[in-house]
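One chain of protein is taken out of this complex; the other chains stay put.
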Amino acid sequence: MASDVKRVVLAYSGGLDTSVILKWLQTTYGCEVVTFTADLGQGEELEPARKKADLLGIKPEHIFIEDVREEFVRDYVFPMFRANALYEGLYLLGTSIARPLISKKQIEIARKVGADAVSHGATGKGNDQVRFELSYYALEPDIKIIAPWREWDLRSREQLIAFAESHQIPIAKDKRGEAPFSVDANLLHSSSEGKVLEDPAIEAPEFVYQRTIAPEDAPDKATIITVGFEKGDAVSIDGEALSPASLLTRLNELGKDNGIGRLDLVENRFVGMKSRGVYETPGGTILLKAHRGIESITLDRGAAHLKDDIMPRYAELIYNGFWFSPEREMLQALIDRSQEFVTGEVRVKLYKGNVDVIGRTSPYSLYNQDLVTFEEGAVAYDHRDAAGFIKLNALRLRTLGSRARQIGE
Amino acid sequence: MASDVKRVVLAYSGGLDTSVILKWLQTTYGCEVVTFTADLGQGEELEPARKKADLLGIKPEHIFIEDVREEFVRDYVFPMFRANALYEGLYLLGTSIARPLISKKQIEIARKVGADAVSHGATGKGNDQVRFELSYYALEPDIKIIAPWREWDLRSREQLIAFAESHQIPIAKDKRGEAPFSVDANLLHSSSEGKVLEDPAIEAPEFVYQRTIAPEDAPDKATIITVGFEKGDAVSIDGEALSPASLLTRLNELGKDNGIGRLDLVENRFVGMKSRGVYETPGGTILLKAHRGIESITLDRGAAHLKDDIMPRYAELIYNGFWFSPEREMLQALIDRSQEFVTGEVRVKLYKGNVDVIGRTSPYSLYNQDLVTFEEGAVAYDHRDAAGFIKLNALRLRTLGSRARQIGE
Amino acid sequence: MASDVKRVVLAYSGGLDTSVILKWLQTTYGCEVVTFTADLGQGEELEPARKKADLLGIKPEHIFIEDVREEFVRDYVFPMFRANALYEGLYLLGTSIARPLISKKQIEIARKVGADAVSHGATGKGNDQVRFELSYYALEPDIKIIAPWREWDLRSREQLIAFAESHQIPIAKDKRGEAPFSVDANLLHSSSEGKVLEDPAIEAPEFVYQRTIAPEDAPDKATIITVGFEKGDAVSIDGEALSPASLLTRLNELGKDNGIGRLDLVENRFVGMKSRGVYETPGGTILLKAHRGIESITLDRGAAHLKDDIMPRYAELIYNGFWFSPEREMLQALIDRSQEFVTGEVRVKLYKGNVDVIGRTSPYSLYNQDLVTFEEGAVAYDHRDAAGFIKLNALRLRTLGSRARQIGE
Partner (left out) sequence: MASDVKRVVLAYSGGLDTSVILKWLQTTYGCEVVTFTADLGQGEELEPARKKADLLGIKPEHIFIEDVREEFVRDYVFPMFRANALYEGLYLLGTSIARPLISKKQIEIARKVGADAVSHGATGKGNDQVRFELSYYALEPDIKIIAPWREWDLRSREQLIAFAESHQIPIAKDKRGEAPFSVDANLLHSSSEGKVLEDPAIEAPEFVYQRTIAPEDAPDKATIITVGFEKGDAVSIDGEALSPASLLTRLNELGKDNGIGRLDLVENRFVGMKSRGVYETPGGTILLKAHRGIESITLDRGAAHLKDDIMPRYAELIYNGFWFSPEREMLQALIDRSQEFVTGEVRVKLYKGNVDVIGRTSPYSLYNQDLVTFEEGAVAYDHRDAAGFIKLNALRLRTLGSRARQIGE
């Protein structure tokens, strides 16, 4: 299998696993490795990754490091939040939404450096392998994909470390021991799973949480903020215009400080089994509530209900890795079409894990006080219209009722 | 219009509004009024309603008072919660779900006493008129319906009180003034709307809340409970078996004490306008989370996703008043079919407004630790299968990618 | 009611009914009437309508006559056919799709001539009143709408004719008698309903059909045509480029001659009752089959299935009159997004009522002979991939099966 790859672009974090992969690719495939390391807001410095790649023999011109935070939030996170997407009613899709972007960058680099393969560090039981590879194939149908975790015979942490040692891969001291769980992180969320989390009956230990303080530790006084929206996307906090990534960073800080965005979930993976994860999405949790808040006064009922109806399917597509599919793009066209007037401001109260919308205003508000007020207003709502509305809506039910009575039901 | 009604069954609360309606029916239609007062868990005593009906000239045998709390929770609330129903992503449908039961009881009484009409106190701009009347018509297609708020010319609180005074209807002292908002309540929730709540930009004042304390006022220490489920319905708390209504009552207390279940929402009414409401659903909020928790380990992915996909439609049907429709019953059949093994226990942490699932167990759990663990287990999961799975899922995307490349996209 | 209208734009056919309406508007509302007569391809000359309007006292500058056939097909019929829309599985929506265009033209004229009202000749039991009026309101929210059939007390054909006679409205001799059924027609279809068709147990008599010959009378030899498509719309027949209306006209002739496009249907009206109609849609029936034919090789599965899933809802919206609604526009955005490569040619065989696709070609075909052929081709399809694909798709079913066995199901 190893003979026909010449140059491979690896999604490289600089950590132990992808360093082992890097070396394994060199030794097994005898090919040149090109590394891509992205700053997605995972909260780690990138320069160590460059040094390590260099140390492992990657040519300088083949070490690609890029800060993609703005692109990530603007072109992936925000479009997804326009849909109010939740997988299985609860999960904000923080890992799922980052994979397509990494894949796209790898393919772009592969074209630039003339690579014939791409590789990633996702394991053989998870969703991420699917998300990476569906994206690769959609963008570059003939690309060769190498998924080391499915190919090699390293089956435990010990074997991994043994491989590292025998190939002179430096191992950080704190990485020698078995990690008590595994983590994925980016600007939208961090997720933890495995090991101490594997029994869904047992509460996740506090040390699992990395990105939020516990509600119990949050201030006793609420923080109130105003989030500004334009055409469905958040654009400001408390009146200050912010770029997408800056805005999400700010919301993350606010969420973290107020103990917001923790989720302990058993979910259904695309590959067929259930798994348990702990997610922390502080800013995203605020953003979802705020977005629903601004939609509540600017979006028509027909538009809102259609969005709600198709949302689970849209979320499932992203979860399953079909970001670059025609059906996701069609649903996005539908969603985006609805957001033209989703503009205005939402006041949100943050308090010890709670996010509550307490006020909404918009120049395009469809809320009409005259229409709802108890007293009949100037507007064209005649109480008697309701009688006809009910009568015709009831007509088919009455016909059914008559039939039921006739047959003595 | 007034001539052809002989006997009308009125949904009677004993309050000022329905007492005025009672008298108005007597004087305008010259008909006999039969009252029906239900204990739905709204938290008011029923005997005053009996006395008042008696005072207003209703024959003792025409005063119907019934405690329907168990029926309400068992046959309406619980079936709805099997669906994880949320209207517009957030509203737990507390008012909507009570109307069909009241209507059904009125129709049953109408048959018993030979009444030819029914009447209710819902106004002409709201959803409740629709919910009452669709239910009446579905169950008794030829029933005559009288909706006083759409018929009479009383247009303000002053006129209502004047009518009451001129007809010797006693008025509680605290009802003389204008109420700052209007309320509906039952065992599932209380809702508040109107007046001080009409501007959606302005935060709901604390005095609006009646059924929950503020998260700020809740204990500094979390309460942890275990909710037991059988076939999708909650049956116990902390190991104690409870009837449906008792269980919901207990959850309400727990929720209230921990500041749980408040919602400030701008929603879309079926009659076409937006309105702003404040809902308090303490027990229901806990129940929804716990139900999703037990489903997360007992429900198959295919079943769960199908449920999520049809949920918004199911919720809309209930919101719009179509409980007694074939399509709601068809969806219920689908939902109920999925709940056979939704049995087990969920540990839930309640803390200052937060409801978090922290553990789940079930004799029918589909969660399989062997399948998800990093190490390959004894079970039949072969990492290499994932490659084929991805390849075939990618096939159509690769074909699309090839086309795109051919045409130089 | 009659006092506050100054000028009304009437959808005027020139026939007896709308002539009576015209006069009734003048006499009842004392207002100026502006007539709008459209050539939608209904197959009647328009000049008689002009003469008759003139005769009834309409100012020349207030008589609007327009050939809207191209606009009708291009902006209404074709977008709808991109969706393969069928109401209740069978009906091609020929009447529904014409109403929004007529309404839009009336509103445009109302603005031009400063009219404050619009009026139409649809009856009070049908769908068309809803379609006209929802469109009026969506485009001009404060317009006054006059629906004579719901207002006046003319309750039978005799009364109508009596009114006509007493107001010097000329009556065509063949219109004196009771028509055996009523008709609506435009370039897409003609529909017949009422009277002789009212009993759904009885076969529609042959004289009802106006736009198609019977399959029995069609030629014994098939006609084979090639329909060319570009981006989802038909653009040519047998290689000849045709404008939208010309193309549909040609297809109508071909369909008519081959006995194609008859439908005898009991359908559910939006206003709540069932009705029976006979539809003739010769060209549309061919177009639907041909469009599905070209989609079958150019549309990806994910796109195609999403389209099929949302189609019934899209069709229902059009049937119910919600063309000018945000949700229809959102669905249209989704549909249109899918049509970019729906380009190519379809060979269709027409024979005595049958329309069969017998060949399809496209420069953008996704059909790949290499992939399906029994012999393994050069392409990247490995039979072994299927094993992994099946194994992971089966994983959750196996977990369910294990549970079932454990509990002795």
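In this document, chain identifiers A, B and C correspond to the written order of the chains, with residue numbering beginning at 1 in each.
Simple rule for what comes next: a residue touches a chain if its C-beta (ideal position, glycine included) is under 8 Å from a C-beta of that chain, and two chains touch if they have at least 3 such contacts.
This one's a predicted model, so the numbers in the text were calculated from it and none came from an experiment.
> For the full complex, which residue in C:55, C:241 or C:371 touches the chain that was left out?
That would be C:371, which touches the missing chain.
> Sort through C:119, C:281, C:325 or C:339 and give me the one touching the missing partner chain.
C:325
> With the full complex in mind, choose from C:49, C:63, C:117 or C:130 the residue touching the hidden chain.
Of the candidates C:49, C:63, C:117 or C:130, C:130 is in touch with the missing chain.
> Of B:43, B:205, B:219 or B:326, which residue touches the hidden chain?
Here the residue in touch with the unshown chain is B:326.
> State which residues belonging to subunit C touch the missing partner chain.
Spelled out for subunit C, the touching residues are 84, 88-90, 123-125, 129-130, 133-134, 137-142, 147, 149-150, 155-156, 182, 194-195, 198-204, 215-216, 220, 222, 262, 264-268, 271-276, 292, 296-297, 300-301, 304-305, 308-309, 311-313, 316, 322, 324-326, 347, 349, 351-354, 356-361, 366-369, 371-376, 381, 383-384, 386-387, 389-390, 393-394, 397-402, 405.
> Residue by residue, what part of subunit A touches the chain that was omitted?
Here the touching residues of subunit A are 300-302, 341, 363-364, 366, 368, 371, 380-382, 384-389, 391-393, 395-396, 398-400, 403, 407.
> On subunit B, where is the contact patch with the chain that was removed from view?
Contacting residues on subunit B, toward the hidden partner: 142, 268, 271-273, 300, 302-303, 305-306, 310, 322, 325-327, 329-331, 333-338, 380, 392-396, 399.
As a working rule, only the chains that are shown with their structure count from here on.
> In angstrom, rounded to a whole number, how far apart do the mean CA points of subunit A and subunit C lie?
Spacing between the chain centres: roughly 42 Å.
> Could you state the distance in Å from the CA-based centre of subunit A to that of subunit B?
32
> For subunit B, what residues touch not just one other chain but two or more?
If we look for residues of subunit B contacting two or more partner chains, we find 300-301, 366, 368, 371, 381, 384, 386-387, 389, 393, 398-400.
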